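One chain of protein is taken out of this complex; the other chains stay put.
Our next item is chain A:
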Amino acid sequence: MASEDEVSLLVVVVDVNPIWWGQQAQREPEFTLSKCLDSVMVMGNSHLVMNRTNKLAIIASHCQESHFLYPSKHWKAGDAAGDDAVSSSRDGKYEVLAVTNDQISEEVRNLMARTEVKGHQTDTLLAGSLAKALCSGQEMKSRILVIKAAEDCALQYMNFMNVIFAAQKNSIVIDACVLATDSGLLQQACDITGGLYLKIPQKSALAQYLLWVFLPDANQRSQLVLPPPVHVDYRAACFCHRNLIEIGYVCSVCLSIFCNFSPICTTCETAFKIPLPQMVKPKKKKLKPAT
């Protein structure tokens, strides 16, 4: 049991890529974005209830921005009491939970209504959301849970790795709950920071998986039987063909990886010394004078 004064922050990063969720609504109408957010709200409420000092933050990761759904900076403490028309039923419900749920639903509605998707920006800005999550969890013990829907974007690799190393340095655990396709980047993130990676077999049971697997924090995980670690492929891809290689040549200046030896590095244009076989000087045998 954590001590009474320890503040523990859970940041949930939800992938709200409108293109993926739009297609999902047509594939499986029973699991839509609102159902997903309902499950997230259940988990958020449970986390807040587990300990009086627990804190929650929810970030929506969109194609163009990352927006904090909770805590929302537009709501001040006094506003909540006046908005009875919008809120859900409050009889007997813990006020903090009601306010939280209302803020989340209001903010996500505003977010989806105001953003327009432009043609070329279709990938979720996950690295940016994770960076914001890291900055917000600096002063206290925190962990991050990523709920991923759309596919990986390879362009974000370098930023993603920076975020992962920053999290590892500050001992912040990154867990991943993947709804559809496996994500290599998140597998590496979970492996490096010591978090849990799970690809959900049945999307409609999201709330169950969140509560059973991801709700307990790092101290309690040793006592539970959790999904086994996945095999992470740490092989590098060569820069020329993008094939995964086991043995490669690394440029000592810019650290780019090639599968074959070449005299010039294509990234930094340095010319390399080619190791030549050494010249063996023929040994002169001294002839003994015949006696």
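Everything below uses one rule, namely that a residue touches a chain if its C-beta (ideal position, glycine included) is under 8 Å from a C-beta of that chain, and two chains touch if they have at least 3 such contacts; residues count from 1.
In the analysis below, contacts and distances are computed from a predicted model.
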*With one chain of the assembly withheld, which option in "COQ5 protein", "Proteasome subunit beta", "Tubulin delta chain" or "General transcription factor IIH subunit" matches that chain's UniProt protein name?*
"General transcription factor IIH subunit"
*Of A:A113, A:L224 or A:I247, which sits in contact with the chain we cannot see?*
A:I247
*Can you name the residues of chain A that touch the chain not displayed here?*
64-66, 68, 71, 73, 121, 123, 125, 127-128, 131-132, 134-136, 138-139, 154-159, 161-166, 169-170, 184, 188, 192, 228-229, 231-237, 239, 242, 244-258, 261-262, 265, 267, 270-273, 275
